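Mind having a look at this structure? Questions to follow.
A single protein chain has been removed from this complex, and every other one stays in its place.
Should a chain be cited, it is by its letter among A, B and C, assigned in written order, with residues numbered from 1 in that chain.
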Amino acid sequence: MSFARRAWAVTWKDVLVERRSKETLNALVFFALLLLFAFQFALGPDRDRLAQAMPGLLWLGFILSGLLGLGRTFVTERENDCWEALLLTPGDKSAVYVGKLAGNLLLMFTVEALLIALFAVFFNVDLSAALPALTLVVALGTVGLAAVGTLFAAMTANIRARELLFPILLLPVQVPVLLGTVKATEAVLAGEPLAAVAQWLKLLVAADLIYVVSGLLTFDFILEG
Amino acid sequence: MMPDNWGYVAAAYALALVMFGGYWRRLRTRERQLRTPPSRRRGR
Amino acid sequence: MRTKRTKFLAGGVVIAAALAYMIYAGVTQSAVYFVTPSELTQAPVAGKAYRLGGMVVKGSLRWEPRTLDLAFAISDGKATVPVRHKGTPPDLFGEERGAVVEGSWTPDGYFKATTILAKHSEEYKAPHDEGQASPKELMKTLKGPGA
Partner (left out) sequence: MATASRVLGWLAALGLAGGLAMGFGVAPRETTQGFVQRIMYLHVPTAWVAYLAFGVVFVASIVYLARRTDAADRVAHASAEVGVVFTGLTIAAGSIWGKPTWGTWWTWDARLTSVAVLFVMYLGYLLLRGMIEEPERGARYAAVLGIIAALDVPLVHFSVYWWRTLHQPPSVMKPGAPTMPPVILATLLVNVVAFTLLYLYFVTKRVELLRREQEARLA
């Protein structure tokens, strides 16, 4: 089988599992709703303050739901004793990485689109003008987050303190992506053009490239045994 | 002009002494533990 | 084995190129960390949080040790902004030195600082060297991209 076919098989398997159980997606949507409540209670009804804090809150929501979702990447395989099956995948294991990464991106984009919509409705902000730029910025940030997240999820899958170790390892590494994407989101939501945040976009592109390629190269070593 | 602030300098160098000394002592203790026979190390 | 080798070589080249590009962009980019007095006076927004950087104007510094009221002016050679602060300034803070203040512009026409940070230049001088770093050099430090 070709590389793309093998990667697609992994993604399709995860999508099927998710479609049948809706376990992760349901939980994440519910979690996103709760986050909205929490932000609303913490910040009160002050519209100006909310608008100022919005980029940060939005990303806080993405990160927290991302940590939950990404951390579960290999849980199905662990729980159903399919880890060995993954190990037995013929040929280059980076196909498994690409497949899992694609599945995670799908999941995160869904949750993010939902969160943005909920934010727009509940906090009564008009995002339509900023939407194309916002999509680009959020997508670039999400790719970086998911690329390292998928790799680290595989790394921590067999460790007892998995839920603890995963964010501890992931968050410091993600500092550049988070800084870049939050700053860019801030500018985009304030109505500035993409050119104003060109340096952050460059950083995000470089970071995404480095993360994805290093994930491809090192995933083999993690799925060795 | 700035006052001497020698207290800050002393604090910084004292901290360095404590940290390096502490790490050195930790290494020494481990070394000694490894030198004792394995039978006695079990109870550690 | 051979394909594996090419994979690592190609991946390594991509990563190295991305890093090199990043470093190139990082060194050439002169980002703005704070607004200068001329930028602030052009369009001050009352209540908005700023970081304001510049030189403390000679003869403008007043400190009342009993009430801890500190007043001075910050300039970048073109415009001057009056600053007020409550608290003890850092030791390195002084007239004709660089400083960055965090705070907000008030409608009453002065900058209300919440934090004062003395910015020192990367010049280190032995006592027998002549004089202080010139104000011009300090301004350069304040603005310089460095890295």
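In the analysis below, a contact is a pair of C-beta atoms (placed from the backbone, for glycine too) under 8 Å apart; a residue touches a chain by one contact, two chains touch by 3 or more.
Computed from a predicted model, the values in this text were never measured in an experiment.
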### Message
So there's a chain missing from this view; which of the remaining chains does it actually touch?
### Response
A, B, C
### Among A:42, A:88 or A:175, the residue in touch with the chain that has been omitted
A:175
### Message
Touching the absent chain: which residues on subunit C qualify?
### Response
15, 19, 22-23, 25-26, 29, 31, 33, 51, 89-93, 100, 115-129, 132-133, 141, 144, 146-147
### Query
Which subunit A residues would touch the chain omitted from the figure, given the whole complex?
148, 151-152, 155-156, 158-161, 165, 168-169, 172-173, 175-176, 179-180, 183, 199-200, 203, 206-207, 210-211, 214, 218, 221-222, 224-225
### Task
Extract the touching residues of subunit B with respect to the undisplayed chain.
1-6, 8-9, 11-13, 15-16, 19-20, 23-24, 27, 30-31, 34, 38, 41
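We take it that only the chains that are shown with their structure count from here on.
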#### Entry: Distance between the centres, which are taken as Cα means, of subunit C and subunit B, whole angstrom
38
### Task
Go ahead and note the Å separation of the Cα centroids belonging to subunit A and subunit B.
41
### Query
Residues of subunit C touching 2+ other chains?
none
### Task
Would you mind listing the residues of subunit B that make contact with two or more other chains?
none
### subunit A contact footprint on subunit C (complex, rising order)
7-8, 11-12, 14-15, 18-19, 21-22, 25, 29, 31
### Query
Any idea which subunit A residues touch subunit C in the complex?
92, 199, 202-203, 206, 209-210, 213-214, 216-217
